[in-house]
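What you see is the complex with one protein chain gone and the rest in place.
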Amino acid sequence: MNKRPSASGATIILILINLYLGVPILATFLFSIAGRWDSTVLPESYTFHWYVQMITDPGVLAAIGRSFLVSGATVVLGLLVVTPAAFITYQFLPALKGTMRFLALLPYALPGVILAVGLIQLYSSGPLPIAGTFWILLFSYIIVTLPFMYNAITNSLQAIDAKTLMEAAESLGANRMAAFVQVVVPNIRPGLISAGLLTFAVSLGEFVLANMLVGGRFQTLQLVLEKAMHIDGHLSSAMVMLYFVLVAFSSLMLIAVAQGGGQRGSRAAGRAQAGSQMTGYAQ
Amino acid sequence: MNKRPSASGATIILILINLYLGVPILATFLFSIAGRWDSTVLPESYTFHWYVQMITDPGVLAAIGRSFLVSGATVVLGLLVVTPAAFITYQFLPALKGTMRFLALLPYALPGVILAVGLIQLYSSGPLPIAGTFWILLFSYIIVTLPFMYNAITNSLQAIDAKTLMEAAESLGANRMAAFVQVVVPNIRPGLISAGLLTFAVSLGEFVLANMLVGGRFQTLQLVLEKAMHIDGHLSSAMVMLYFVLVAFSSLMLIAVAQGGGQRGSRAAGRAQAGSQMTGYAQ
Amino acid sequence: MAHVKIEGLNKFYGSKHVVKDVNLEVAQGEFLTLLGPSGCGKSTTLRMVAGFETIDAGKVYLHGKDISGVPANRRGIGMVFQSYALFPNMSALDNVAFGLRMQKAAAGTIREKSVKMLAEVGLEQVMEQFPYQLSGGQQQRVALARALVREPEVLLLDEPLSALDAKIRIQLRELIKDIQQRHKITTIYVTHDQEEALSISDRIAVMDKGKVVQLGAPDEIYARPANRFVATFVGTLNQLTGQIVDGARGVLDVAGQKLTVPTLAGKSGQVAVGVRPEKIRVLLNGAAAEAGEVALQGTLKSAALLGTIVRVTAEVGGAEVKVDVLNNSRLPGLTPGAQLSLGISQENLMVLE
Partner (left out) sequence: MAHVKIEGLNKFYGSKHVVKDVNLEVAQGEFLTLLGPSGCGKSTTLRMVAGFETIDAGKVYLHGKDISGVPANRRGIGMVFQSYALFPNMSALDNVAFGLRMQKAAAGTIREKSVKMLAEVGLEQVMEQFPYQLSGGQQQRVALARALVREPEVLLLDEPLSALDAKIRIQLRELIKDIQQRHKITTIYVTHDQEEALSISDRIAVMDKGKVVQLGAPDEIYARPANRFVATFVGTLNQLTGQIVDGARGVLDVAGQKLTVPTLAGKSGQVAVGVRPEKIRVLLNGAAAEAGEVALQGTLKSAALLGTIVRVTAEVGGAEVKVDVLNNSRLPGLTPGAQLSLGISQENLMVLE
């Protein structure tokens, strides 16, 4: 009864946050379908012209392909490398946990421009001349997305108490590999999916590294988008909408693929973890 | 005894990750103090020339000032807005927790270029013509850093079980404001510090929004750095090193300021929370 | 006039009716316990009294004054939580002093009263320590001192001992009872542990599925449970199920053994009677049942030392019957498989509906 004042105060705060985040998106959508829009609050006429122009441009489609390729490769390679690394640290080297958490923070201190400077020095010549190629972009994306991967997986391991589950599996005759594959992995599946999705979204949206490291030699969607913006606001708005559709679509695909490979119990595991998972991928 | 094989395997993985993250930084440092460095493994001569050139350039110093201004403002405004919002959601609106977690994820689906397109449409004209100013950068940085803030603070609240602490304080005669200020805030102080640091680091390192939204009208350090890279690799390497020093220095400053305002008990609270805090800001 | 009066209290979580029309009166200085299994609504009831949960229907009165709409911080209650809920950033002393600081008492008074209260719970040695430096039992003592130092009208305790080890639990419940009696403070205590409830309470309200199913003194609840739920939840109960073979005299056939239970007179069909393990006598050396006693023949299954009692388990017609004897009796020849004769006073056989 005495909670109502705070509750309505909170509702106001929530509405404000929603507006703050939602209005730019809505404005972009309106702009993408606007024909004439000069001095009125809403556009005077609507058109799909910009969408048609966009999807008939082969450069856009190729850029989407490249973006998906590098983002998908980042997810796969990231999961394959980070999952065992996070597990081994969590399970056998608790003393190193702090160090790993710190390392996983480093990418925040290594924003795109900074990282690009370092990587260009290193790889423009020398034994591994991969500057300007798909590979340097892939490797740099793995660095950038390391915190999401590492933290989401470590949080999942903690949430299911993987240490005790491993012991239980071992006491039932499973060797470590069997215990990891049959017990730990299925139960952290929701965490792996979250980590994958987040990594995919971050890679797909990355601009600075793509621009500085590969630029015109491997044009990703973000590069094409940025260029479009200098040419026409309506076209770039349409591309932003396409981008949202792509992110939503590929998220659903990823979830479907990951769930399809799951056992009948994965829903149970997901449910048991739902709370903690949010923490995992929300960060 | 039977854990040794895995342990050494893990050590190898850790060394690899360290190399992967550390070598670019080391290379950048070497490049920044290199005189001649053509075909040898290490530079043939060393010089501080690039550092001198950098710190005598008034443009660099002004850019540092602008970056600190906008990043600092993001931290202060973010903490002031997000702390009560996160607390009210956690305490009184648990049903909205999921929605908020989702909203806090949105910035990942809203990478710089995408966000910039939306914001430019919205603010280039209309009632709030702030495009190209410090303010649009500040507001967009608050959007971008919302997940760090929101999640770090929510995790801290959960870690200390703020709901029960509030009830305890109220049962002892404290009204909600007193309970929040005297009990909740001191105990989530480590979380607030983490959130602030991360927000500061992310804002300081941001390039796309600064470039697209304000560009030359409010040159931040990242913009100057990017320009320097096109001119000279040695100079930009020196600026990267300066950047690391600035991040490290301002982190220490922030911690000192936050601790200085603390009570004698803040160390205890910090210790009690240390484990969960890492989760808080590492994400 | 009742000190605390709870009238028609109801609470819904969504469509779940978790507290159903609870009515209770607690007298000045009384120790009332809400006892029940998890999910029975006991904690929710307590939290409505404290002001931490909104009341969907009903009222809470303190000294005859309706406090249902009063914020928690102005109800004059003291609360102790299962998780201790000490403020991690404050020392034990500062935790205790917090409530007095909220009352804006003078600094000297605050310190004096807090130190005295901490001494009363036996913690004068550690009052400068922080919660993380204290054991669970010590933390809960601080929490108790913190709640009491303001001299609240009512002390509310929500499963305060559940997180503690068995030994500490018993020490602390004696301390709570002691302090409650010394301060003569009206107390409402929530627990799922029936032994705790029996040992500490003036009266117990047994709750099941949101309702108060029995209210009474511990010995009353224990000896005359209102229904089968109370009979089995409070204390240990042997249940003997059989067929009534003589409705007039109330003779029950339990696996071929005939028991005459006067209170069963007039009934028929299958019924169950219950008996507490300590109300059964082991008849030694062929001793016969006394007048007013029924006799049961069984086989000894095991005898386990539980501390002050030895729990003898016998098999009687396929069912297990537990007999508790004090650990100072001499029970000769108790080897598993031995024939055992058990005597039960008719008045101790409860008919379970």
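Labels for the chains are A, B and C, by order of writing; each one numbers its residues from 1.
The rule we apply is simple: contacts are C-beta pairs under 8 Å (C-beta built on N, C-alpha and C of every residue); 3 or more make two chains touch, one makes a residue touch a chain.
Computed from a predicted structure; not experimentally measured.
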For this session: Return the single residue from C:Ser15, C:Asn285 or C:Thr308 that touches the missing chain.
Result: C:Thr308
Seminar exercise, completed: Missing-chain contact among C:Thr54, C:Gln133 or C:Ser199 belongs to C:Ser199
For this session: Provide the residue numbers of chain C that touch the chain removed from this figure.
Result: 37-38, 165-167, 170, 192-195, 198-200, 218-219, 222, 233, 235-236, 276-279, 304-309, 311, 324-328, 348
Problem set entry | Residues of chain A (touch criterion as defined above) contacting the omitted chain | 160-161, 164-165, 167-176, 178-179, 182-183, 186-187, 189, 263, 265-266, 268-269, 271-273
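Methods note: only the chains that are shown with their structure count from here on.
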Seminar exercise, completed: Of all chains, the one whose CA centroid lies most distant from that of chain A is C
Problem set entry | Two chains sharing the most C-beta contacts | A-B
Problem set entry | chain A and chain C, separation of their C-alpha mean positions in angstrom | 53
For this session: Please report how many Å separate the Cα centroid of chain A from that of chain B, as a whole number.
Result: 18
Problem set entry | Touching two or more other chains - residues of chain B | 176
Exercise. Do you know which chain C residues sit against two or more other chains?
Worked result: 51, 71
